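Of the protein chains in this complex, one is absent; all others appear in place.
Letters A and B name the chains as they come in the text, with residue numbers starting at 1 for each one.
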Amino acid sequence: MLRRKFIASAAAALSASTLVPQAVTAQDAWPSEPIQIVVPWSAGGATDSVMRILAGEVQEALEVPVTVVNQTGARGTVGTKAVIDAPHDGTTWASGGVQDLGTYEVQGLLDTSLEDWHLFLVVMNAPVLSVGVDTEFQTPQDVAEVMNAEPGKLTVGTSGIPSTAYSAMQAFQSHVGGDFRAVAYDGDAPTMVAVVSGEVMATTQSGPGQAAMIKGERVRPLAVLSDRELTIEGSDPIPPVTEFYPDFNAPGATILVGIFLPSDVPQEVVDRMGALWENEIANSEALQSYASENGSIFNPIHGEEAMDLAQAAVAETAWRLYDDGATEVSPEEVGIPRP
Amino acid sequence: MLEFLPYLTTAFSKLFDLQSLLLAAAACFGGLVIGALPGLTATMGLALLTTMTIHMESSDAILVLICTYVLAIYGGSRSAILLNIPGTPSSAATALDGFVLARQGRAGEAMGMATMGSVFGTLLGIMLLAIITPPLGEFALSFGAYEFFWLALAGVMLSGGLSGNDPVKGWVSGLIGLLVATIGRESSYGYERFVFGMTELSAGIALLPAMVGAFGFAEVLYVMRRKMNASISDASDRVIPRIADILKLRWTIVRSGILGTITGLLPGVGEDIGAWTSYALAKRFSRTPEEFGKGSIDGLTAAETGNNASVPGAIIPVLTLGIPGSGVAAVLMAALIIHGAQPGPLMMTTDPQMIYDIIAMLTLAVLGILVLGLGLTRVMVLVLKVKDTWLMPVIAVLCLVGPYAIQSRFFDIWVVVAFGILGFGLRLMNYPVAPLVLGIVLGPILDQNLRRSFTLADGDYSPFFTRPISAVLCAVVVLMILAQVGPTRRLGQNIAQRGLRAIGRRT
Partner (left out) sequence: MTPDVSMMRARARDLWAGLGWMTFGAAIAAHATSMPIPRHLGATTITGPGLLPFMLGTGLALLGAILVLRSVRGQAVPGPDDEADPATVSNRRSFAALVLMFGYAAAFALRQPFVLCTVIFIWAFVILFNWREAWGAARLRLVAGALVLALAVGFSVEFVFENLFYVRLP
């Protein structure tokens, strides 16, 4: 099938038709052209690996080639902007975390808001509070104790300040009090190296980023910073932080990962995507086993359900950023009310 | 002790299917041509190929890149011997004796011994890679922010100090590379540096477009500057070397292989220096040092063994530290990252198979050297007759399409052009380009680890000098600087000469 396609396209290429720019024409049954998923983070990361699996599933279901393109840089805005600039015909998909997408505007990074997109969510990644195996911490209370007794002594590795892991640690700190010292690393892998080697004491990177090290017992997970237990296949379940601090509530800390289509794509595209999500994606074994092996939570939702969840998460994240002085604009100004 | 065996057998068995073997053969031939053609250096070829294999299956892409890397370093010896032009910079030492031999009508013999030197050099390098990498990976965990800061600094300084003939210019080039790396949104606090309101710049300068520009685009301009093609020597004598001839040079080969691997291992010091140090050491140990430069098979073999042994050597720090051992290895590391591998101290934990896959691929490439190197002499003579004026426009097209293909960003085309002009200008002014590229790679590592160290130090700066590895790396940096200051430089030269004389006497 692929081979025949090559010959057909070779013939098309040889005809002079390719000498003129191809106009975006109305297609009879979407999709008839290859689909590109733009991942705004580098290959090998948490978003990238789930998108590559998703691409395989979509390719099978829609019967068109689906490729993943990594357009990295500037905290994901480069890739997202590329999708905004591409034709809104449903063949170029944005991807990443909803919390990033929804706070670009308050951070003054990119002029876009949640309402400009159709959300098709795939997984949720909750932050896990982990410590090095050589440290003495056994429970989140131990960590809180050090933060209060000697503010600033606890070093916490995160992928950047601000970042989702940093926000999660701040949510924990504002709940238990005290202070910590954030040390910035360049993504999941370097952060984990720092925890394993003992350069920093703790981290709050998300589940998939830590999965390999938790399975290898090179870090000790203390709690998931959400209200749900997390099981990574091949290791013991990690208790939710609410088991220790029942009032802890930070919906923004659990990153909602999915793909995003501009809101003005043809209705036909939205309908087909909705069907795809309900039938094929929701039942995808590849995605389910990826999630359970890598510390992700499978969450195939779309439409209003996805939007409600996303709005709550974005509101919490945006206001936390604003209260920390990390944003340039008040969330109120761009229509995000305080939760 | 033997727990690596299953990994190794898996790695080899993965390569033994028709598709992988065909790909490897094609990559080996491509690498040979890239290395042999004077306008295509190994760094440029690998950078271009990385852009072109980006959409391939990752294991296939890495196989192609490794085979190309090894064969390109080897292929440089062809044009060094037949044209007196090193096809890739690491063959400069080969040209000294190789071309003299070719004029004496011994071109075939020279090519044969160069081939054997490369084969044994790579094999020795692979063995050392297999032995050193796993323990070094665990050891590398004791590298913290302080050590990485010094390592990155030492890498840029070593590369700048040794790449050209003037360390000051090499360091200028390295500093510019480091500065280029600071462009864009930095990852600690998300502040935009040197962006001046241009949205495209806030993502920073991507490594591969910059590299293809500085090596590829600039190389096309540099080659077009030459008015004529060099004339090619005749090669009709026996190519396949005699076993006895190889055995005669066994110590040269072993010495150069080990020295080459160690040279490759040092951050920022790659194949070029591997060849020169091996050549110098062979001359020092030779009973007939006066023949060096006048057609010495000994010298030729040393240089070729040294540069190829540096290839596995340069890959070791990529796999264990995430710091490239040479400019070409920097490209390979970028490619590994793009294909989802995470080179660094935890590679032995997270992806041990990758290390053995690379060992298997390197071994396959050695086979490529042996078969293509001894078998394709006629074809290669024809390849070397291709005219620059016909080849260069094709290279120019690939230099622009390839980097665009990585991220489909039109901005990257301008990056290629800008770095092409920058690289060309620097070469005209006699500034080496390799430190620039290394600077771009090591810049983020230097920046983040320096500031991270300050955060961790919390006011006490002694760990920069008191942690054992930090102290050693710091000493390297200080020595590099002292070696350039008048009085200390003369003192150092005296000591080095006396030391070498002492070694020479003992043998």
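In this section, a contact is a pair of C-beta atoms (placed from the backbone, for glycine too) under 8 Å apart; a residue touches a chain by one contact, two chains touch by 3 or more.
Being a predicted model, the structure only gives us computed values, none of them experimental.
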If you put the missing chain back into the full complex, which of the shown chains would it touch? A, B
Filtering B:G45, B:G75 or B:G164 for touch with the omitted chain leaves B:G164
Looking at B:E147, B:D298, B:D357 or B:D447, which makes contact with the chain not pictured? B:D447
I'm checking contacts with the chain that's been left out. Which of B:A210, B:A280, B:A360 or B:A396 qualifies? B:A396
Touching the left-out chain: which of B:R225, B:R250 or B:K385? B:R225
Which residue, B:F99, B:F120 or B:Y404, contacts the hidden chain when the whole complex is considered? B:Y404
Residue list for subunit B contacting the dropped chain reads 52, 54-56, 164-166, 168-169, 171-172, 175-176, 178-179, 182, 186, 188-189, 191, 193-194, 217, 220-222, 224-228, 387, 389-390, 392-394, 396-398, 400-401, 404-405, 408, 410, 413-414, 416-417, 420-421, 424, 427-430, 446-447, 450-451, 454-455
Interface residues of subunit A toward the undisplayed chain are 5-6, 9-10, 13-14, 18-21, 34, 36, 65, 67, 161-162, 181-182, 324-326
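Definition applied: only the chains that are shown with their structure count from here on.
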Would you mind pulling out the distance in Å between where the CA atoms of subunit A average out and where those of subunit B do? 36
Applying the document's contact rule, which stretches of subunit B touch subunit A when the two form their complex? 55, 141-145, 184-185, 187-190, 192, 199, 202-204, 206, 337-342, 344-346, 349-350, 407-409, 444, 448, 451-452, 455-456, 458
Residue positions on subunit A within touch of subunit B in the complex are 36, 42-44, 48-49, 67, 69-75, 77-78, 81-82, 152, 155, 159-162, 181-186, 189-190, 192-194, 196-197, 199-200, 212-213, 216, 218
